[in-house]
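Reading through the structure tokens given below for one structure.
Left out: one protein chain. Kept in place: all the others.
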Amino acid sequence: MITEKGLWNRLRLRLLFTGPTLFAFLAVMIIPFLYGIYLTFTNWDGISTSSSMVGFDNYLSVFKDTVFWKTFLLTLEYVFISVVLINIVAFLLAYILTSGLKGQSIFRAGFFIPNLVGGIVLGFVWQFIFSNVIVFVGKEMSIPLFSNSWLADPTKAFWAMIIVTVWQYAGYMMVIYVAGLMNVPKDILEAASIDGASLWTKMRKMTLPLMVPSFIVCIFLSLQRCFMVYDLNISLTKGGPFKSTEMVSMHVYEKAFLSRDYGVGQAEAFVLFLLVATITIAQVYFSKKLEVEA
Amino acid sequence: MKSLKWIQAIALMLMVVMIVAACGNKSGGSDKEAAVKITLLNSKGEIQSQLEDAAKAFKEDNPNITVEIIPVPSGQSPFEKASALYASGNPATITMLDTGDVEKFKDRVLDLSGEKWMADTVDRSTALTTFDGKNYAFPLAIEGYGFIYNKAVVDQAVGGTFDPASINTTNALEQLFQKIEASGKAPLIISPMDWSLGAHYLPLAYAGQSADTEAVAKFVNYLKAGTVDLASNNVFNGLLDTFDVMTKYNIDKASPLSGTYERGPEVLGKGEVGIWFQGNWAWPQISSFDTANGQYGFLPVPISNNPSDFGNTQISSAVSKRLVLDKEKNTAEQQAAGKKFLEWMVYSEKGQDFLVNKANIIPAFKNITLEAKDPLAKSISEYIANGKTEDSMSTLPADHWAKIGASMQKYLAGAGDRAVLTKEIQEYWKTVK
Partner (left out) sequence: MRNRNSSAVWTKSILLCICLLLFIFPFLMLLVNSFKENKAITSSPLSLPDHLNFSNYINAFDKMDYVSAFTNSITITVLSVLIISLLAAMTAHYFVRNQTKFNQYTFFLMVAAMIIPFQAIMIPLVKIYGSIGFLNSKWALIYMYIGFGSPLAVFIYHGFVKSIPAELEEAALIDGCTRTQTFFRIVFPVLAPTTVTIAILNVLWIWNDFLLPSLVLIAPSERTLPLSTFYFFGTYSVDYGPLMAGLMLTILPVLIVYLFAQKYIIQGVMQGSIK
């Protein structure tokens, strides 16, 4: 550790290096967050000029709000399927794209393109595709699976969400996997090939264990992004048909701004934060352990 | 040491920039001896550019007043945006609200009871924004909805000239559907959006309870109290009977929830269906597909087989958008300029031209005699002129459309029967505070 003389000098250095960042971070994220928690103990509705303290009433409402827990379970299901599929697709793409194909860098660039645009735009374009383009094709070619909009059926609309999510994030995760795969030493793999190890053995015994750090990063990122899904939900399915694809973020938002239950909505956002934090921290903790063991 | 100074300079600059930005805000507000700048929060996205043009025209007449139009972004509700602006201490001078939201803002906006235009408003157009005898809002637009018919299609179906007055019972409506079907066209399209079913169709069951608006308000209170048995309510059942008939003849009945809003104007305009349940705001989209020479009109939604029952010959209409003036953060000059803008819309030639011709709005003022150019607005205006209207429910709870819309979609798709729907509606009303 490098130390500098003098309390004043140390303080000045600290302020210079961490002051601006911490100030902005605390003032923009932490203080509003704490203030938001304070608001959960009031009955403020978002507009009125007065409000009063209501204690834990809002939290009680959160536990009584069955729709909140229903959408939370649905979100869990959505997150689980999406995270698994994103990572499988991304890993496979990365695996093929590091096998020395011609033009692989063009492919890598192409698969990354969905990350260039924001969620609202993606949702809008896909909504157009699901309700106009696919239906059009389905009717012209009389394919029953496609001749009715997927967004009109609860199960299919749910899968439409997953398809778009996988489409959106697979390219990004692929790039991370490509980076991981390129770090797997080639000479060991070649040596194993000469020793007659099959592709599967090589994969299981060498590649996968070396890829654990990449898996941790990708799963963390995809978990976090899927849990927070909101833009896509609102612009692709709007929670429909009949609220069957409403994810928890959207429910929280509607609770606060549509049902005008600001306090309860804010309390739900806080509960959601705690739940997601627990899940992601658990994931990182357990996979770090796995990394050490592997 | 050199680079340390460099860093300090940057940090200093940043601070200065922040301070300047912060102060810039304030000084911007106080610099307006002659020129006044006011803002209007627009929650009617489709008239954004018309409003901007109106602001320019207004400036020609009042060179010292600039009106800036702020839109409510898609996906945000007017209430949310307006409350965010209030929370941020930057409320617009004029805010466009849905009727039901006005009450929440009443402590923060001006009492407009003394304005000149109050004398010219059409009947009952300010009743819902009047609290303790003070009216807080300017009625901007009347909107109406019902069955829009394509005259070419229905004329062909009935073999002659179609008389809209002949459709005054559920049976008459079904016969019309059968005739259209016999002529080789699909009878109607139901657009399955939650707002259409939840905010427009189902509320007819509340509004149709009585011609007396007081009685309707009482009915809603009973719903909240949970003392209404909808299952035995005639109007409610009659409306759903009509809905069952509609479902039976729906062009999309194979997959009733597939349709998008955009499909409605296309099939109606092209004459693939004869009828679409929608409102007069749909004209710009219908006109782009029009094959009926601009001949369209409205039919009421019948709720029984007795032609004289209330609702069978009345079209549902009401003032849907209101303008309120902020009194908290805007200066007296800005408030005066805002009032001037409202008056300009009602009494100046350019303002009236904007409302009726440019924005396709049905104004809520008796002195505006310009005739609407679009057939839907014209049809609604005729019903109003003949006194054949039923007030649309515009003060329902804010999440009514989303919650009840979802229940209606379930019913439309056959995923729940009438008992389920009835139960969900009654349960919903119990949660309303």
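Letters A and B mark the chains in the order given here, with residues in each chain numbered from 1 onward.
In this text, contacts are C-beta pairs under 8 Å (C-beta built on N, C-alpha and C of every residue); 3 or more make two chains touch, one makes a residue touch a chain.
These numbers come from a predicted model, not from an experiment.
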Full-complex touch with the removed chain, picking from A:F63, A:F80, A:F128 or A:Y285, is A:F128
Of the candidates A:S214, A:T245, A:S259 or A:S287, the residue in contact with the absent chain is A:S214
Contacts from subunit A to the absent chain lie at residues 1-2, 4, 13-14, 16-18, 20-22, 24-33, 35-36, 39, 46, 93, 96-97, 99, 101-102, 105, 107-122, 124-126, 128-129, 132-133, 136-137, 167, 171-172, 175-176, 178-180, 182-183, 213-214, 217, 224, 227-228, 230-231, 249, 252-253, 256, 262, 266, 269-270, 272-273, 276-277, 280-281
Even though one chain is not shown, subunit B touches it at residues 1-4, 7, 14, 17-18, 21-22, 24-26, 39, 43-46, 48-49, 68-71, 73-74, 76, 83-85, 87-90, 195, 261-263, 266, 281-282, 285, 288-289
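Here, only the chains that are shown with their structure count from here on.
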Contacts from subunit A onto subunit B in the complex sit at residues 16, 20, 45-49, 120, 131-132, 135, 148-149, 151-153, 234-235, 238, 240-243, 254, 257-260
Per the touch rule above, subunit B residues touching subunit A in the complex are 7-8, 11, 14, 75, 77, 79-80, 82-83, 86-87, 104-105, 107-108, 192, 194, 254-260, 262, 397-399, 402-403, 406-407, 409-410, 413, 415
